[in-house]
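Shown here: the complex without one of its protein chains, the others still in place.
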Amino acid sequence: MNNAAKTLVRVDNLKKYFPIYQGVILQQHVGDIKAVDDVSFVIYQGETLGLVGETGSGKTTVGRTMLRLYEPTAGKIFFEDTDLTEMQGGDLRKIRARMQMIFQDPYASLNPRMTVGSILSAPLEVHGYWKGREKRERVDNLLEMVGLNPDFVNRYPHEFSGGQRQRICIARALALNPDLVVCDEPISSLDVSIQAQVVNLLEELQHKLGLTYLFIAHDLSMVRHISDRMAVMYLGKIVELADRNEIYLRSLHPYTQALMSAVPMPDPDAARSRKRIILEGDIPSPANPPKGCNFNTRCPFAKEICFEQDPDYREIKPGHWVACHFAEDFL
Amino acid sequence: MARYILRRLISVIPTLIGVTFVIFMFQRLIPGDPAVAMLGEHAAPENIARIREQLGLNRPLFLDRDSLVQGDLGGFFDSQYVRYLSRLVKLDLGNSIHRRIPVAETLGLRFPATVELALLSMLIAIFVGIPVGIISAARRNSLIDGVSMMGSLVGVSMPIFWLGLMEIMLFAVILGWLPTGGRLSTGVQIQSITGLYLVDSLLTWNIPGFVDALKHIIMPAIALATIPMAIIARMTRSSMLDVMQEDYIRTATAKGLAERVVLFRHALKNAFLPVITIIGIQAGTLMAGAVLTETIFSWPGIGKWVYDAILGRDYPIVQGGTLLIAIIFVFFNLLVDISYAFLDPRIHYD
Amino acid sequence: MAEITPQDLFVTDFAVREHRSLWVDAWRRLISSNTARLGLFIVTVFVASATLAHFFWTYDAKTDLDYALKLKPPNLRPTEEISTIHPFGTDKLGRDIFRRTVHGGWNSLRVGLVAVTISLVIGVLLGLLAGFYESMEITQGERVLLQGLVGLSLGGIIAWIGAQWVIALLFGLLGVLSIVFGKFLAGKPVRIALFALGGLLIGGGIGLLGAPMVGLVCGLLGAVLGAILASPLTGTFFSNVVMRAMDIILAFPSYLLAIAIVAFLGPGLEKGMIAIGVVGIPIYARLARSAVLSVAQKEYILAAYSVGEGHDRIIFRHIFPNILSPIIIQATMGLAGAILSAAALGFLGLGAIPPTPEWGAMLGDSYKYLSSGAWWAVLFPGLAIMFSVLGFNLLGDGLRDALDPKLRV
Partner (left out) sequence: MTPLMDLKNLRVRFHTDEGMVKAVNGVSYAMEPGEILGVVGESGCGKSVHALSIMRLIQTPPGKIESGQVIFNDRDLLKLSESEMRHVRGREIAMIFQDPMTSLNPVYTVGFQIVEALKLHKGLDEKAARERAAELLTLVGIPGARQRLDDYPHQFSGGMRQRAMIAMALSCEPQLLIADEPTTALDVTIQAQIVDLVIRLQQELGMAVMWITHDLGVVAEMAYKINVMYAGYIIERGQVRDIYKKTRHPYTIGLLGSLPRIDEPPGTKLVSIPGLPPDLLALPTGCPFYARCTYRVERCLEENPSLEEADGVEHTVACWRWEHIAGRVSS
């Protein structure tokens, strides 16, 4: 993906802190969980940007804050040229039609008391573009598009399997013809054989409808498979962002390198012969991140400066962004 | 943990203020003039005026705006509610209308009788209810389980005053084994130390006194214990069943521990938390149930007294009794929350 | 051997579970359980007999009196002495207990039903809103409303002291202003000081019109209120106010509070209904709130937001249908509890006014005759209470199993 492509979303210095309150009588604000801490990136029209990170890295929060499902603490989010952080009420609801989301848990993201038909027609009703017969046809259409039998409109979500439910979620996200779809771990609760079905469907739909994806997941190989470019998050910050091949072959951040080497490989020869970097210890709590570089508690290369100074997130070569003091040394 | 306990303690204060407020507002529920309601329609006007003055009924309820306009800041705050609160702090609950004696004094005198009854009932409820619940859970869907759960459902559905009457009919009227009511037979004396006759008679080694007290207390105690016993048994069972689904129970079994150890060491402690909550609530409810039970068995406790007061429209007694029981109820709930801190290690960090 | 392509397999082989709505599913589970069927049977018998008796078996309690038949034991066959049949015997006024028990059912069940309806409607509404606004960010419009109302109502106290109702309006306006200019000096102490000053001027200035002391008090209170209004209130505030009020009702054992309320209100069936109903509110409010809190965590609520659905749709289409199960269960059990409470009130002479037949009152009337051997006057109304309560409890237990979310996929 070259930089000449049209920018669809630009996120500038986005922060989302969840305050922690404590106190015996009056609740006092004693600190923050820095779920997203100063994150900047762009998403180009028609591409898939992958966002990987482990538990607590803030990847889900990035997706939700980007759609203003959470109020951002600071920073700007531009969708085309409009600043989402300035929008309110009706305007926001209108623009939400153009940015949709697919959620992680297909069992929790469909209302068990609503039929598939009413789940899919809800967005159509709210925005009022389709009415009566057109609406019903649109619903049938959507179901066919995601590979479900349109006769299922009057069924309830509990009558479907996880993979089928996730298809319904995809259909709902596509109901309003969005430009951007944030896929928040859409496959992590599905079985392996079903995962591939859903990923193939997503790819096919992107092709057909010209969608732009932000694909959030913890499964590195799957993110690499589906993305054009990918970003790696650690403790609320993006540590590295680059093209999918660049980041695999020439990653410049020790965390990315460790992550890549830790990914299981379904090939006994390759798995046994490769060099693995086993990281020590656990991910620190985002309520109490270490001083200096976030990764210094586990980094095999940490030097003095890493414990004092937060590294800049910089474009080290065209399209390859990294936040490490010694990134130049890995070049 | 200290922080948690402190926080719970402090959170009780607004509740207690609310409780006094509600009880204070009871007076407003009386249709017409409370003073007339107390003295009757035909009371002399000067008596009514005296009562009104005595009870401060001619003061405003909360704040006196007129005093403020005159520049009297003290008078502004001198209201019925403030007076009521300041009397409460001095443990003055007012006087009984009919008997003209302080309510607090009589409450104090009658309190031990109620406590003794409630305590014994609670012990019965706990020592029967919990084992029944455990056995039912351990032998789920067995005959024992079916019978005890059906039994406890009947127990929950039991009008306790009716159960009391049935007991009297069977054991007192038909069989004649037990006395119909009261706390002691005439002529039996027990030296009062704690006010609890069962304890006092044992402390003074007064065996005939103990037996007599026991004979009197056993029927009301069982009647009162029925509902909490049934509720505790049901709660213990469902909580045990929940816990037994947990992964750590499977871990314990996979370690090779005997079923008994898994049940009593690993399941019970976890299952106990909701049971404790129920016990706390039931302990408070027992005091309220005492109004009915004490009435039927002529038990000279607070409940019977409040009942008589309701019939006699002796409002200060009803207010005082209600306040005391509500405070005990709040106290038990507090106790439950604090006991959590000792039972659940996770709470230290909340 | 022709091989099949994945496309051929795609749509045809979808194993979908049998089509059934969740309610139909629950109903099937309900009637497949023995306890629930027994409960349903008992409840039906009581409801049907009471209703039929009320409409088709005339009974005038005021004229029902026959001293000749005072306290006669049950007889199933006319004898020389008693020419009428009394399957449950007669009471102290010679009234047929069977007839009174059947008619008493109408009153007892009615008290339970009305009381539960009162607690259910108010409690669920409060709990639903409290839970919703606790877990959701409120919209700008709701924020203006909330802040304006808080300004208005707290300002009302100051207005009452100052005897100038315009003060309340001004405080309402101050609250709204705080929202409209939410970003103005946000988070800075200066903002609080400015609003406090505004409150001081509104309260003190207008209060001074009355008397100096009034101006002083109103000004001080106004300053405090102004400072409070400086920070925009959140939904949590609303929820806290509601739930603290509920806590206070819950601080009383429910029996006792109902008894005390009726003790002060004076006896009567209607008063009993209200008292039992009011006392039950917090149970439903708490239940609804905690159910809403757990439902609000679900991703389908977030999904509804992200397709642009508004608060009204989210509350009534997404949240409400999903919290119904625990409320239905509780309402059934609550009916059992309310019937018991009503009987207790009646027994204490605080419920139905004689001679209206009501189970608790019938017991209260007759228990003094127990020592003279009239067991039937006590046994039958008591059994009626117990069985009707048991019926609702059984049904509630069955409903819990049928609607239990843990069993649902």
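Per-chain numbering from 1; labels A, B and C assigned in written order.
Here, a contact is a pair of C-beta atoms (placed from the backbone, for glycine too) under 8 Å apart; a residue touches a chain by one contact, two chains touch by 3 or more.
Since we're looking at a predicted model, the values are computed, not measured.
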Contact residue for the chain not shown (choose from B:S11, B:T253 or B:S298): B:T253
Given A:V42, A:L92 or A:V263, the one touching the chain that is not displayed: A:V263
Contact footprint on chain A, counting only the chain that is left out: 54-55, 161, 163-164, 191-197, 199-200, 218, 220-222, 224-225, 244-245, 248, 258-272, 276, 278-279, 282-283
Contacts of chain B with the absent chain, listed as residue ranges: 141, 246-248, 250-259, 266, 269-270, 343-346, 349
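By definition in this document, only the chains that are shown with their structure count from here on.
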Chain occupying the middle, per Cα centroid: C
Most widely separated chain from chain B, with each centre as the mean of CA atoms: A
Length of the line joining the C-alpha centres of chain B and chain C, rounded to whole Å: 23
Chain A-chain B separation of Cα centroids, rounded to whole Å: 55
Averaged-CA centre spacing for the pair chain C and chain A, given as whole angstrom: 43
Shared interface positions of chain B, touching two or more other chains: none
Numbers and ranges of chain C residues touching at least 2 other chains: none
Chain A-touching residues of chain C, taken from the complex the two chains share: 10-11, 14-22, 137, 139-141, 298-300, 302-310, 313, 317-318, 321-322, 408-409
Of chain A, residues touching chain C in the complex: 64, 67, 69, 71, 88-89, 93-94, 96-97, 99-101, 103-105, 107-114, 122-123, 126-127, 147-149, 152, 154-156, 158-161, 164, 169, 172, 175-176
Sites on chain B touched by chain C in the complex: 14-16, 18-19, 21-23, 26-27, 29-31, 63, 65, 68-73, 76, 153-154, 156-159, 161-162, 165-166, 168-169, 173, 180, 284-285, 287-289, 291-292, 295-296, 307, 310-311, 315, 318, 322, 325-326, 329-330, 333
